[in-house]
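Of the protein chains in this complex, one is absent; all others appear in place.
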Amino acid sequence: MSADDGAEAANERTERNVKRFLFVNRKAPYGTIYALEALEVVLISAAFDQDVTLVFLDDGVCQLKKGQQTKETGMKNFSPTYRALEGYDIEKLYVEKESLEHRGLTADDLLVPVKVLTTEEIGALMDQQDIVISF
Amino acid sequence: MTAAVAVKGKDLEVDEEGYLVKLSDWSEDVGKAMAAEDGLVLTPNHWEVINFLREYYDEFQIAPAIRVLTKAIGKKLGPEKGSTKYLYELFPYGPAKQACRYAGLPKPTGCI
Partner (left out) sequence: MTILHTINKSPFQTTDLDSCLRHARKGSAILLIEDAVYAAMGNTGISERVGEALKNTNVYVLGPDLDARGLERERVVRGVEIVDYGGFVDLAVEHDHVQAWV
């Protein structure tokens, strides 16, 4: 699904009183509470039937790294919850290419299917939103 | 003093809304005891939903919102069970809230 979906879709959103929400995830998991808090806000937003898009850039791409095992650190592993997003009809997940590369990662390292976009494309995506919330 | 649910002579800690504090404290007897406090006897239909919730939590580490639960139940147990009406008949206090409590899970995220 393209982010720029044309006038017809825009009219439908106006009728249903739906806004385009973009959640920008920029922090690594566990070191701070931002990633977990963002995830909870995203899940709650799904209850309001809004048009939700998630972007992962900078250290935010690390939230989606496969194979997280937190047992020894005594923290809760919340990475499986990203797999539940599909069931909440949150299916627009975008990851920044440059951020992945800088961290030695590829889309194969991630635990959910995502679309990889360049910095340029993510900038354009931000421009198309009604509301941008950054974590 | 903290709240507790008595199960087979043992007090298990619950929070102010009656949710089990330690997930590992759960057994079927916990679900039965909580339901009994609400004046409810759990039937196989109740257990179907409770077990579904426990499997969902095991896979995704959250308790699902009611809309998500209804859809997923419909997919797994058939469309006649994937309705809010059916689930409210089983769990009159709200399927996500009440069933999650009996299942020993935290309150669903996004439950408002």
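Note that the chains are named A and B in the order they appear, and that numbering of residues resets to 1 at the start of each chain.
By our rule, contacts are C-beta pairs under 8 Å (C-beta built on N, C-alpha and C of every residue); 3 or more make two chains touch, one makes a residue touch a chain.
Nothing here was measured: the structure is a model prediction, and the numbers come from that model.
Contacts of the undisplayed chain with visible chains (whole complex): A. Where chain A meets the missing chain, the touching residues are 27-32, 58-59, 62, 65-73, 75, 77, 79, 101-104.
Going forward, only the chains that are shown with their structure count from here on.
Across the interface of their complex, chain A is touched by residues 59-62, 64-65, 67-68, 71-72, 109-110, 112 of chain B. Note for the complex: chain A touches chain B at residues 40, 43-44, 46-47, 76-78, 80-81, 83-84, 87-88.
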